[in-house]
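Note that one protein chain is taken out, while the other chains of the complex remain in position.
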Amino acid sequence: MAKIVVDVMLKPEILDPQGNAVASALPRLGFNFATSVRQGKRFEIEVAGEPTPAQLAEVEKAAEVLLSNPVIENYVVRVEK
Amino acid sequence: MRVGVVTFPGTLDDRDAARAVRAGGSEAVELWHGDADLKNVDAVILPGGFSYGDYLRCGAISRFAPVMTLIIEQANKGMPLLGICNGFQVLCESHLLPGALTRNSDLHFLCKDQVISIENTSTPWTSSFTQSQEILIPLKNGEGSFQCDDATLASLEGEGRIIARYVGENPNGSRNLVAGITNTRGNVVGLMPHPEHAIDTLTGPSADGLGFFTSILNAMVQ
Partner (left out) sequence: MSLDTVAQAAAHPDTAQPFKELGLKPDEYARIKEILGRRPTSSELAMYSVMWSEHCSYKSSKVHLKQFGEKAPKSDALLVGIGENAGVVDVGQGYAITFKIESHNHPSFVEPYQGAATGVGGIVRDILTMGARPIAVMDPLRFGPADAPDTRRVLPGIIAGVGGYGNCLGLPNIGGEVVFDETYIGNPLVNALCVGVMRHSDIKLAKAAGAGNLVVLYGAKTGGDGIGGVSVLASETFGDGGSTKRPSVQVGDPFVEKVLIECSLEIFAEDLVVGIQDLGGAGLSCATSELASGGSGGMKVQLDKVPLRDPSLSPEEILMSESQERMCAIVEPSKIARFLEICKKWDVTVTVIGEVTDGKHLEITWNGELIVDVPPRTVAHDGPVYNRPFAQPEYIDRVNAQTISVPMPQSSAEIKVAILKLVSAPNMADKSWVTAQYDKYVQGNTIQAQPDDSGMVRIDEKTHLGVAIATDANANWSYLNPYQGAKLALAEAARNIATAGARPLAVTNCLNFGSPEDPGVMWQFAESVRGLADGCLEMGLPVTGGNVSFYNQTGDVAILPTPVIGVLGVIDDVRTRTPMSFNKAGLELYLLGTTHSDLAGSEWAFLHGQRGGNSPTADLQNEMNLIEVLLAGRSEKIFTAAHDLSQGGLAMSITEMVLRHMVGATISLKDTAIDLLSETPGRVIVAVESSQAGALIDLCVKYKISLSKLGTTGGDSLVINEITISLQELKTAHTSTFPKLFG
């Protein structure tokens, strides 16, 4: 069953202290691959059946108005199998 | 003079705000989030707390409460409105104020007695203070870092709409040490620290916070 996924991330210019904390913690544990880490949110929305274009448009609206705060966040809507 | 104090599920400082309203000389009126009824109040306070547990984002769900529809309507007509801490977050989520409050830069909840300077005394919530007056009131939050884009910051500064600024070290990463702002019209004020917890020296670090609650009485008497 497919689901609609909304990924929400802080805008690049907004300070992300949680991402920074993760980035600092990684090398302490021996992981040295990261040059930067940003932390966001992921919403998984189930609908009955396959998502329609109309539904996706509605999810976009919901993302704009509720799931994200456009002042400080960006979002991406997609369908995942 | 009637000042409404809104209770959302999870609001914590409503009774303290009501106490401060009474100490300032006005009548405190309880407003329930689910009732689209402002009970003829002259001004409204959105108090501090963790409304809806800060689910999704602080204030993100409260802003859609039935009572908020009326509040937004009245605020747009000039009704004085004060958002303290979580209340400030609700005002930003409602777009009555610009910008957003984000996680404290050091990631910890911080409760401390904070000096702020009052930089705009022409709002109905700050008229009791003198320009650049420094006051000591509690700051207590986990998401108090004020963020906005450069254009917004420029207009806030340029138009004198930063009503309070942190003095000394930046406690939470707020841009330009912003502790409180007002809208273009000057009737809606958001303030991160808690004046309602500084109304006497028995229970607070000073009585400096009372000024916010005497200001509103004076504003409405005029």
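Each chain carries a letter (A and B) given by its place in the written order, and its residues are counted from 1.
What we mean here is this: a contact is a pair of C-beta atoms (placed from the backbone, for glycine too) under 8 Å apart; a residue touches a chain by one contact, two chains touch by 3 or more.
All values derive from a computational prediction rather than experimental measurement.
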| item | value |
| --- | --- |
| Chains in view that touch the one left out, judged over the entire complex | B |
| Of B:R19, B:R57 or B:R165, the one touching the omitted chain in the full complex | B:R19 |
| Residue numbers in chain B that touch the chain omitted from display | 9-10, 12-13, 15-16, 19, 34, 49-50, 52-55, 108-112, 138, 140, 142, 194, 196-197, 202-204 |
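Note that in this section only the chains that are shown with their structure count from here on.
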| item | value |
| --- | --- |
| Where chain A and chain B are represented by their mean Cα positions, the distance between them in whole Å | 30 |
| Residues of chain A touching chain B in the complex | 10, 13-15, 17-18, 21, 66-67, 69, 71-72 |
| Contact footprint of chain A on chain B as seen in their complex | 56-57, 60, 64, 92-93, 98-100, 102-107, 145, 147-149, 173 |
